[in-house]
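Before anything else, here's the structure in question.
With one protein chain held back, the other chains of the complex are shown just where they sit.
Each chain carries a letter (A and B) given by its place in the written order, and its residues are counted from 1.
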Amino acid sequence: MISRSALFRTLSTPVILVLLLVVIAALAKLTGSGPFERTVTETFIRVVLVVGLYIFIGNSGVMSFGHVGFMCLSAYATAWLTIPPMMKKFSMKGLPDFLLLHQAPLIVSLVVSPLFAALFAYLVGRILMRLSGIAASIATFALLAIINVIYSNWDSVTGGTSSVVGIPMLTGIWLSLGGAVIAVMIAYAYGVSRFGLALRAAREEATAASASGVDIVKQRLIAFVVSAFVIGVAGVLYAHFLGVVNPDAFYLGLTFISLAMLVVGGMNSLSGAVLGVVVISGIIEILRSLEKGIAIGGATVAIPNGLQEIAIGVIMILILIFRPSGLTRNQELTSRGWPFRREGASKRALPPAMPEQEAYGKNH
Amino acid sequence: MTLLALDNITVKYGQLTALRQASLSLEAGETVFITGPNGAGKSTLLKAIAGVVAPAAGTIRLAGENIARRRPEDIARLGFSMVPEGRHVFGNLSIEENLRLGTGIRSDKAQVRTDLAAMYEIFPALFERRHSPAGLLSGGQQQMLVVARALMAGPKLIAIDEPSLGLAPKIIDQVYETLLRLRDQRGLTLLIVEQSSARAMLTGGRMILLRSGEIILQGDARELAKGDALQKAYFGYGEH
Partner (left out) sequence: MTALLQIIFDALSLGSIYALAALGIALIFGVMRLINFAHGDYIAFCVFAMLAPSTDAMAVMLLGNLPTVLLVPVILAIGAGLSVLSELLIYRRLRDANPATMMVASFALGFVINHFILMLYSSRPKSISLWPDLSLPVEILGARLPLLQLLAIIVTVAIVVALALFLKRTRFGLEMRAAAENFTMARMLGVRANRVILLAFAISGMLAGAIGLLLVAQTGTADIGMGGSVMLVAFIATVIGGLGSLPGAVIAGILIGAISVLMQVILPLDARPFRDAFVYGAVIACLIWRPQGLFAPKSAKQRV
């Protein structure tokens, strides 16, 4: 399917990304700071989430607002599976017996819960994937909202809007690093596979791709399901990181920040997904410690409370103004060199296929 | 008087060079055709003049002023009007609204009213349905509408991209007949892109041949039709 040389060339990207993540993990361990380790763990979980988003959004070009819903699905699934039966009987009486009476180990849940999310994605995707563009985006928004409404109100099974507690807190820095590495590898493998290529072809020039035999709906569905699986993994990791879940943790806030990280990093590139998370998480951490106050000389310098969020918003806007295609300019990090300084790199990765239609039909 | 002068215009779309160091000039009152095969850069040339794409290099002078890289709305105010490929009527607006749209840049309101009446005389079909949405017109009628619309802006130079596209031959004849009549009435300068050089040879005027972003031939349309330079340019590889 893929030529050897092509494989070699592109292989450097996931390798570089994985190395980057390992270095960050190592640094975190070296500092020996518990809180910092937790922060890095959470960052890695976000990497899994955003890479999962990239698998669908980056390859299909369709902006999906609904994927965090899959995270919700799998987070609750792992809660159902791994919380000790004693606690489940109180908070989620309506669960079927095979869940209520048993408790599964994390390793089982790590496979089953994302599969659950992926199955749901498959069923829903069969309906949604025939939509394109903005109609698809709004439909995924509606999907997110539906999941949120159902999980917030189906008290007997999900505990409703109150948090479900008792999830074994097993996600440490190495587990989350593992998750991030696996996510990157899945994303890379999908990207160079003929499925990924076909979908990207359809993204750039739908009619030509279709005329060449690409079944756009099927390819989108494949990406949708794969991305749901990866995001499902993020959901499991997150649930076992926090120890609690509630529906609002997987709603608008997380959706916006994850999409922002993806776009700021570079929506159409895997490197963009990873870099977006790392850079923005880094900035958030710096601002957070600035708010707590850092000691300079003998005094503590701190920025006023509440400014931290405003600052991150402003920084993201500034990045987008100066780099509209994101930090990576939609290119990948490769062994060939730094993509950031490439001269003449245009705002788009490829020239518009039919320039005539581009210039006039911009509104369509 | 040289109305339009392009000097070494280069236009790129990303890594793709669509137009390479193109230079040409138009005298006032001239009729010039730009022909060439698909993808030659004809539309790009017009778009560069109109301000829709910004040339990477070179200058464009309209009546002496450099308009390269300026905004389309400013270029329109300098006496240039363009009818792009594919007609692009404002389907939701009425015919009269379409016609009136371009008049915002004119200050001579009385003359605008006269012009509008004149347009309706030339295009009676437009007058009949002047309050219905332009989206309902036939292809040929839409072509007439966009030409009339461009003229309502009162330009000195009007550029038309592929006026024959998607029209039946009889209709194309009508469109050209009207166009040329208007040209003579108002002393317009015409710059027309046509994929087939046949129209150019029928109508007369100057012809410029583009291929792969470069101007490879210029001359009187009828003269070129006689010789075989045209065929060589279209089909020959590496000869010009």
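Here is the rule we go by: a contact is a pair of C-beta atoms (placed from the backbone, for glycine too) under 8 Å apart; a residue touches a chain by one contact, two chains touch by 3 or more.
Model, not experiment: these values are computed from the prediction.
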**Message:** Just to verify: which one of B:61, B:100 or B:183 makes contact with the chain not shown?
**Reply:** B:100
**Request:** Identify the residue among A:127, A:169 or A:294 that touches the chain left out of the display.
**Result:** A:127
**Complete:** Interface residues of chain B toward the undisplayed chain are 50-52, 71-73, 76-77, 81-82, 84, 86-93, 97, 100-102, 104-105, 133, 135-136, 142, 149-150, 153
**Request:** Over the whole complex, note the residues of chain A touching the chain we left out.
**Result:** 57, 63, 127-128, 130-132, 134-135, 138-139, 141-143, 145-146, 149-150, 153, 207, 252, 256, 259-260, 263-264, 267, 304-307, 309-310, 312-314, 316-317, 320-321, 324-326, 347-348, 357, 359-364
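Just so it is clear, only the chains that are shown with their structure count from here on.
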**Item:** Rounded Å distance, chain A centre to chain B centre (Cα mean)
**Value:** 49
